[in-house]
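Step one of this worksheet: look at the structure below.
All protein chains but one are shown at their positions in the complex.
Chains here go by letter, A, B and C, matching the order in which they are written, and residues are numbered from 1 within each.
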Amino acid sequence: MKNNELSGQARMLQKPNFTRKLSAFLLDKGSAVIGLILLFVLMSILSGDFLSVDNLLNVFRQSAVLMIMAVAMTFVIITGGIDLSVGSQIAVSGVVVAGMIASGVPVPLAVLITVMVGGIIGLGIGSAISLQKIPPFIVTLAMLTILSGVAFVYTKGTPIVINNPQFRFLGRGYLGSIPIPIIIMVVVVVLGHILLTHTRFGRYVYAIGDNEETARLCGINVRLVKIGVYVLSGAVTALAGVLLASRLSTGSPNSGTGSELDAIAAVVLGGTNLFGGEGKITGTIMGVLIIAFLNNGLNLLNVSSYNQMLIKGLVILLAVWLSTMKARKAMAK
Amino acid sequence: MKNNELSGQARMLQKPNFTRKLSAFLLDKGSAVIGLILLFVLMSILSGDFLSVDNLLNVFRQSAVLMIMAVAMTFVIITGGIDLSVGSQIAVSGVVVAGMIASGVPVPLAVLITVMVGGIIGLGIGSAISLQKIPPFIVTLAMLTILSGVAFVYTKGTPIVINNPQFRFLGRGYLGSIPIPIIIMVVVVVLGHILLTHTRFGRYVYAIGDNEETARLCGINVRLVKIGVYVLSGAVTALAGVLLASRLSTGSPNSGTGSELDAIAAVVLGGTNLFGGEGKITGTIMGVLIIAFLNNGLNLLNVSSYNQMLIKGLVILLAVWLSTMKARKAMAK
Amino acid sequence: STNESGEGPSEAGAGESGKEKITIGVAQATLRHQFYIDINNGIDKIAKENGAEVLTNDPNLDIGKQVAAIEDFSEKKVDALILMAVDNSAVVPAVEEAKAKGIPVITADAVVKSDQVDTFIGTENYKAGEQLGLYFKKTIESSGKPAKIGVITAPQSFVQQERLRGFKDALKDVKGVTFLNEQPGYQREESLAIVENMLQANSDMNYIFATAEGSVLGALAALESANNQNTKILGFDVTKEAATGIKDGYILGMIQQQPELIGELAVKAALEAAKGETVEKQIDVPVILMDKNNVGEYFKD
Partner (left out) sequence: MNQPILELKNIEKKFNGVPALSNVSLSVSPGSCHAIVGENGAGKSTLIKILTGAYSKDNGEIYFEGNKVENMEPKLSKSLGIHCIYQELTVANHLSVAENIFLGNQPRTKWGLIDWNRMYTEAADLLQLLNIKLDPKMLVKEISIAQKQMVEIARAVSQQARILIMDEPTSSLSEREIEILLQLITELKEKSVSILYISHRMEEIFRISDTITVLRDGQHVKTLKTNEIENTDRLVELMVNRKMTDYFNKIAVPIGETILEVCNLNVENVLKNINFEVRKGEILGIAGLVGSGRTEIAKSIFGLLKKDDGQIIIHGIPRKIVKPRDAIRLGIGFVTENRKETGLTLKMSVRENVTLLNLKRFEKKLLVNKKKERNVVEDYKKKLRIKTASIEQKIATLSGGNQQKTILARWISQRPQILILDEPCRGVDVGAKSEIFAEISRLAEQGVAIIMISSEIPEIEGMCDRTLVMCEGQISGTLDKENINADNILKLAFGGVVHEK
């Protein structure tokens, strides 16, 4: 009885279409948007420095590298895969681009070649996964070590410093008042979103992650699409590596270490299913921004570093807990 | 035609039952045993120091902590879950046991309480996953940070030294000529194996990882079993933490860092399916030993640190590639 | 409220909210090692005495996060920055950006290769390595036996590589000295396993050179648990545990940096720089060589 009344009310409430859409968006399991908004509001209240154009641009610029990596990772995870080697890919592309620039290769060419090298690494990873049927976790765990080794052997452990101003511009320059990394990030995000939701390739990515056998029966070239995803991811991650190298003016075999976990976390925080088949670039954006705003806010608030660990963990839990509320309600049915 | 002939020959070859069983075991997708054997043989040939009782005991003792963690992780992964926080759990249990012993709690009691604390941590993790339906990846990623924070806050970053000889005995003592850690490891492995394959609880673990809805519809208390798995894992991991603290004679908030990846890698190397439903403790043993022998062998061979990275990655790829050969052949059919 | 002491270069830093207090951003390398914790203790102590506010960030040895922290501090317009660089070249652009905003940059522990840096405070690591090497040279020369040395280090750390270089250079022309290949072991448990393994293959390994805290303590645990009194450790960063190791004879000699002093001096420099005074380009903090003879002076039981 009660239930009936409630659902009657619910129907009343539903009338304004906009409100309904908004609340659907807010509670959408597929994005941690509500967590992000709460975080944003909280930080704005707590820290006077948080809500300024300058600081927001600062945060966006900081998140560019992670965002680009996370976009690539979104594709990989939707196919049901994972890439633990992206951190090392960042290192390799950083030292490769730095090495080339140091030896006089023009910047655009160096960047292009580096991105291609990234694609080739992805090809290797994708082939091992797709053709040799080795689990992605293992392939990329092995690549994590191998590529890191390559970067160290190549540089003998000594970072390569890049003083080329043209190259620095990529990571440190501005177009008007907008930092270049933000522009690159936006382009990658938009292209990634279109590719995933508006092309055949994108649809296949979902189908493969959902049910590989069905996809194959529908005539999808599963192997090729899977390889394609890793090639794409390798190339895009290399771009992120180039950007990081430029921000650091250094190609260092150390850079990127551990960032695979951040990238995966951002994607999963954004509601992408780690088992494949479900996920969105918009969710990933939320995930990256939660991580970035959280780090920035805690820095601004001068929370002591051990407490930061506690708070970060709790906030992430809370954000996701709020975002999965709807799913939980549906389950209760 | 050709195929027919071949399979005729194959049938002939199959006759001796033992050989067939052996080759089935060797090629079993569920274990990296063939990789391990090759590695073992190779190392024995390359390094004169490898194949000695002393060195083998040394390797087994070194692998005790990882082995115990990996046994716990096997349960978690078979349910379709993951635990990224085990490294931090190691740190927490290390500082907790050290703190208690430093303040005079008798060793057996301190160990018992620490294991219980581990179980309680597992209870928290399990509840968030099982009752609140937050993805395991997120819950345990958050716990990774939180628990590490707890360990640092508790110790203010300074390791707690333990001089108690009774406690040191756990990690450094011998029973006859067998190091105590090996004995503890064997007990955990055997119990884990029995629990997983010979009890209802163990079988429910598989059923849940295979198809949670099926398990629920079959009347299995899915929530409880899942919570149980994390409680178990927390307690067992705490035991590993105690052992490590004893081996180092120190409870350090740093110890265990990054070991989650090793534990997961060992489990997956051993053929357990990261998506749940499939896996074996015997496989995990292989996985741990591959990692341990590889590290040991490379140290014995005095391979320089950058080259170690390259070789480790390649060997792991190769080991798994060989182990999945059978699966690939089956696919080809 | 108005800013009365606003003559320094921190003119950009004038927030509206009671800006008499000087704010120092501390970009740590990690707060998960005793050495850096000690630096921090020094920083906090002097900052407190001078009524300065300290913002601390721990990137846990992640260079990307450290750069973000420097940027955040610049954004917040701190009055001075103290930097323990994770990677001494990769921080350069962020440092220069901070400098461009008028923020003085004090580096500690790791030298940063930029002329924009106001000062460096810390150990001359090559020299310190050399000093330990020379000390060791005496030991082997007097014993007359060959020395086979295992090396446990962090290949990623520039600072530690400098120590190793200095150490090796000091022993360059000593006869009977052989070095095994370097093994990675910044973490205690990593180092423990590696030393155990090395001992399996090299029963004649009679020395271990460990370039920092974790490597030393891991090696110590390995020797202790094997009751091995034939192999001796040389290394950097004496903690309480290491001191016991020296007393018990497992450790031959170690270089102790003075992390707390480094922190104290860093704050002093930061305060001066924030007030617009120029600071010395390099402030060396002397190291102490500890062995059985003098360790008791610094570490009482």
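Keep in mind that, in the parts below, a contact is a pair of C-beta atoms (placed from the backbone, for glycine too) under 8 Å apart; a residue touches a chain by one contact, two chains touch by 3 or more.
Being a predicted model, the structure only gives us computed values, none of them experimental.
Contact with the chain not shown here comes from a single listed residue; of A:P135, A:G277, A:G297 or A:G313, that residue is A:G277. Of the listed positions A:A215, A:L239, A:I290 or A:A319, the one in contact with the omitted chain in the full complex is A:A215. In the full complex, subunit A makes contact with the omitted chain through residues 1, 3-4, 7, 10-11, 14, 194, 198-200, 203-204, 206-207, 210-211, 213-221, 273, 277-278, 332-333.
The chain not displayed touches subunit B at residues 1, 3-4, 7, 194, 197-200, 203-204, 206-207, 210-211, 213-221, 277-278, 332-333.
The criterion applied here is as follows: only the chains that are shown with their structure count from here on.
Once the centre of each chain is set as its mean CA position, subunit B and subunit C turn out to be 35 Å apart. Distance between subunit A and subunit C, defined via averaged C-alpha coordinates, is recorded as 34 Å.
Chain centres here are Cα averages; for subunit A and subunit B they lie 29 Å apart.
Multi-chain contact residues of subunit A (touching two or more other chains): 152, 157, 306, 308. In subunit C, the residues that touch at least two other chains are 31, 155. Those residues of subunit A that touch subunit C in the complex are listed here as 48-49, 54-55, 58, 61-62, 65, 152, 157-159, 161, 168, 171-172, 244, 247-250, 252-259, 295-296, 299-300, 302, 304-306, 308.
On subunit C, the positions that touch subunit A within their shared complex are 15, 17, 28, 31, 53-58, 62-65, 67-69, 71-73, 75-76, 86-87, 89-94, 97, 113, 155-156, 158, 161. By the touch criterion given at the top, residues 31-34, 37, 155, 180-184, 187-189, 192-194, 196-198, 200-201, 214, 217-218, 221, 224-225, 239-241, 244 of subunit C touch subunit B in their complex.
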